[in-house]
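Following this message is one structure expressed as C-alpha cells.
Only one protein chain is missing; all other protein chains are in place.
Labels A, B and C are assigned to the chains in the order they are written; within every chain, residues are numbered from 1.
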Amino acid sequence: MTHHEVEKYRTPVRVLHWIHAGSFVILFLTGLVLFIPGLAFLAEDSWTRLIHRIFAAIFVVAPVIYIILNPKSMARGLKLAFSWGKDDMGWLKAAPGYYFQGYEEGMPPQDSMNTGQKMWWLMVIVFGVIFVITGAIMWFAKTAAPPAVLQWMVFIHDISFIATGTMFFLHIYLGVFHPLMTESWNAMASGKISKEYAKAHHARWYAEISKDKE
Amino acid sequence: MELSRRDFLKGSAAGIGGVFLFDALAGGVALAAPIKKIQLTRQGKETPTICPYDASGCGFIVMADAKGKVINIEGDPDHPINRGAACAKGASLRQLSADNPWRLTRPLYRAPGAADWQPVEWGWALDKIARNIKDTRDAAFLPRDKDGNIVNRTESIACLGGSALDNEECYLLVKMARALGLVYIEHHARI
Amino acid sequence: MAEKAILFDATKCTACRGCQVACKQWNGNDEYIPTEPNGVKASNRGSYENPPDLSPSTWLKIRFTEVESGGRVRWLFTRQACMHCTDAACVRVCPNGSLYHNGLGFVEYNKDTCTGCGYCVDACPFQVPRSTRSLLTGIAKMDKCTLCTTQGLNRLDDGMEPACVKTCPPGALQFGNRDEMVAAGRERVGTLKTMGWSGANLYGENELNGLHVMYVLDDYPAVYGLPAAPRVEGVTRAWKNVIQPLGWAVGGLTIIGLGMNWLVARTNAKKEAK
Partner (left out) sequence: MTNHWNDIANADVIMAIGSNPAENHPAAFGHITAAKDKGARLISVDPRFTRTSARADIYCPLRSGTDIAFVNGMIKYVMDDINANPRNYNMVYITEYTNAPYLINPGYKGPGELNGLFSGYDPGKKSYDKATWQYQLDDKGIPKKDKTLKDPDCVFQVMKKHYARYTPEAVSRITGCPVDTFLLAIQTFAASGATGKAGTILYAMGTTQHTYGTQNVRSYAILQLLLGNIGIAGGGINAMRGESNVQGSTDHCLLYHILPGYLGVTQNTDTTLAKYLERLTPTTKDPNSANWWQNYPKYIVSLLKAWYGNAATKDNDFAFHFLPKIQAGQNYSHIALFEAMDAGVIKGLMVWGQNPAVGGPDANLERRAMGRLDWMVVADIWHTETANFWHRPGVDPATIKTEVFLLPAVVSYEKEGSVTNSGRWMQWRWKGANPPAQARDDLWMQDQITRRLKALYAAEGGPGAEIIGSLVWNYGDEHPDVHAVAREINGYDLATGKLMGSFANLKADGTTSSGNWLYCASYTEDGNMAARRDTTPDMFNVGLYPRWGWSWPLNRRIIYNRASVDLDGQPWDKEHPVIKWNPAKGESGGWDGDVPDGGWPPINVNPQTTRWPFIMKAEGHARLFGSGLVDGPLTEHYEPWEAPVPNAMSGQQNNPVIKVWRPEEQGTPDKYPIVCSTYRVCEHWQGGQMTRNMPWVIEAQPEPFVEMSEELAAEKGIANGERVIVESARGRIEVVAVVTMRFKPFQMNGRRVHQVGIPWHWGYTGLSTGPSANELTPHVGDANTMIPEYKAFLVDVKKV
C-alpha cells in the first residue's frame, strides 16, 4: 500500500464479492434464456438448468462459508446495512443532482458504504433469501409441492429476477462506468482506493480510519 | 394369398425407441428415465394375423422390416370382428416378438436332480425325447385289458395342451398321441 | 384447416385400457416400471388403476373411480390425458414457445427446444404434462399426448386416427372435425338425458374456450374427478402477459436510463475537468 492509498475491502470480502457476483451473473444469464425466446436454443437439453443449479449452490454456499469464517465481519456488515441515519436521507435527496450533474455540495459525508451501496446490500440480502427459498422449493419439491405453490414460487422468483437484474445493471454501471465513480472498481479489484477518493466518497469512514491511525 | 390390403401405414411408420430400455431405470427411480428421441423407421411388410389371446378371433396387422423384425402391430381395420380395435393385451402384441429378451431362444435341458438348466442342441433333445417316449410307452403298453379286450393303450404318458396351437398342430398332436396309444390327452378346455 | 377433436364417451368405456397400451405401442413409450434381476418391481396399491400416474412415458391413463349413490354402486372410467385446450395454460407459460397450437387445434410441442423449466407441469388445470427430471441436475424434458402428431410418428398426416381412438373396442372414442364431434356429443347427451341421466353433459365444449378432447359424461364433471370450471390461473396468465413483458420493459428502461445518465454525467464530468 502506498501512503496515498487506504484499504477499502479486505481480501476475504473481495473474494466473497467476486464469487457471489460471478455466480449471480451466471444465474442471471441462465435465467435470462427463459425471458428471451431467441436465446432458448441455449437452454435445449437443459444444460442451462444444470449450470443454474451448480451456481445456485455456489451462490448459497459462498456466503455461508464466509459467515463461518468471519462471523464478526458479517455481523458488522449486517449492522451497517440496517443502520440508517439522517445522512442517508440527505444522500437520497442529493443523489440525483450528484449522479447526473456531479453536484457534490448537497451530499452528506458517507460511511464505508454509502446509502446507495447500503440499498444494494439490503437488496442482495432480501432477494438472496427469496431466491434461495423459492429456488429450493422448485428444485427439491417439484413433485411434492402442490402445483399452485410451485406456480407462485416461479412468479416470485421471476419478479425477484427482474428486480435484482435491474439493480444489477445499476450496480455495474456505478461501479465501473459512471464517470465519477473512478475508483470503485479498484476498491473491489485491489481492495485499495486513494485517500482522496476515500475522503470524497466516504468521508465519515475516512475520518474514522484516520482517527484510528492517530 | 389374396388380401384386401389397406393403406394401414402410408408414409411414416412406428419407431421403437428401445422397447426394453430397462437399464436406464436402474436404481428404482422411475423418474430418472433417459430423454428419448424417437427414431424414424421405414415402412415394412404387412401381414394379417389373428390375436393369440381370447377366442374372439380379432384381426391384427403385423408390420415387419426386411429382416422380419416387428415394427408395429395393431388391429386390422378390415376385420369384421374388431374393426381395428385392440384391448390392452392385443395392443401389446409387439412385446411378444423376438425382440422380447425373455423369449426362449434355444432348447433347454434339466437333468434329473440338477439345480439348473443347460442349453442343448435340438437334435440331441429330440432324439432323447423320442427315446423316452418309446421306453416309457413300451414298458407300460397294454395290448389287452384284463378281460382280454383289445385296448392298445398306455396310461404311462400324458399329453396336455393345445388351445394355444393352430388347428393343424392340434390335429397332428392328437393323431400322434392316439397312435402312440395315449388316453391321458387333455387341454385347456377342461379347466 | 378444420379443427379436429376426440370425443370420449365415458358411458361406453369399459376400461380395457387398450388405449393406454396402444398409446405406448405407437409412440414407442416404454413401460414405467423398474426392473430387478429376475423381474419387475411394480405393485398394486389397492386399485385397478396402474401405473399410478401419468409420466413422460405414460401419456394416457384410465382413471377408475368408485361412487355409490342411492344404494347403487357405480364404477366410473375416465380418460386422463392432454385435453388440448384452446386456452391452454401450458402454451401460455412456455417461455420459448416450445408448446404451441397446431393447425388442428391441438397442443403440440417441440421436445428439442424444451428447456425443461416445468412451468407447464404446474400450470395445467388438468395436471397432465409430466417431465423426466433429475432431482440432482434438474435436467428435464416435458412429455405429454401429442394426439399422435409427434414428428416422424404422425398418424394424422397419414390419414389415420390417433392410436387410442383406433384401438377402442367398445367405440368409446371417436375422432373427427370438432364441430361434428360436438354435434355427436350433444346428441349422445340428449339420449342420456332421456334415459334419466339428468346430470349428463358434454364436457369440453366450451371449457377453456373449447377443448379438443371432449367427454360425454352421464354425471357432473366433479363426480368423474374433473374440474367443474377449469381455468388458467392468474399467475399462469401473468407469466407471458405480465412477467415477461415487465422483464423486458424494466430491463430496457434501466439500460436506457443508465445510458442517459452516463451521457449526462460524462458531459458534466468533462465540463468540470475543463
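Operating definition for what follows: contacts are C-beta pairs under 8 Å (C-beta built on N, C-alpha and C of every residue); 3 or more make two chains touch, one makes a residue touch a chain.
Because the structure is predicted, anything quoted here is derived from the model rather than measured.
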Problem - Left-out chain, listing which of the shown chains it touches - result: B, C
Problem - Contact set of subunit C toward the excluded chain (per top definition) - result: 11-12, 14-18, 20-21, 24-25, 30-33, 35, 38-40, 42-48, 50-51, 66, 68, 73-77, 169-172
Practice task
Spell out, residue by residue, where the missing chain touches subunit B.
Solution key: 1-4, 20, 45-60, 62-64, 67-70, 73, 78, 80-83, 85, 87-93, 95-98, 100, 102-117, 122, 125-134, 136-141, 143, 145, 147, 149-191
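As a convention for this text, only the chains that are shown with their structure count from here on.
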Completion exercise
In terms of CA centroids, furthest away from subunit B sits chain A
Fill in the blank from the handout: Within subunit A, the set of residues that touch 2 or more other chains is 45
Problem - For subunit C, residues contacting two or more additional chains - result: 133, 135, 139, 141
Handout entry: Complex contact set, residues of subunit B against subunit C
Key = 7-12, 14-23, 25-40, 72-75, 77, 82, 84-88, 90-92, 94
Completion exercise
In the complex, subunit C touches subunit A at residues 95-98, 112-119, 121-124, 127, 133, 135-141, 233, 235-236, 238-239, 243-244, 246-248, 250-251, 254-255, 258, 261-262, 264-266, 268-270, 272
Practice task
Within their complex, state which residues of subunit A touch subunit C.
Solution key: 33-35, 37, 40-41, 43-50, 52-53, 99-102, 138-140, 142, 147-148, 150-152, 154-155, 158-159, 161-162, 165-166, 169-170, 173, 177-180
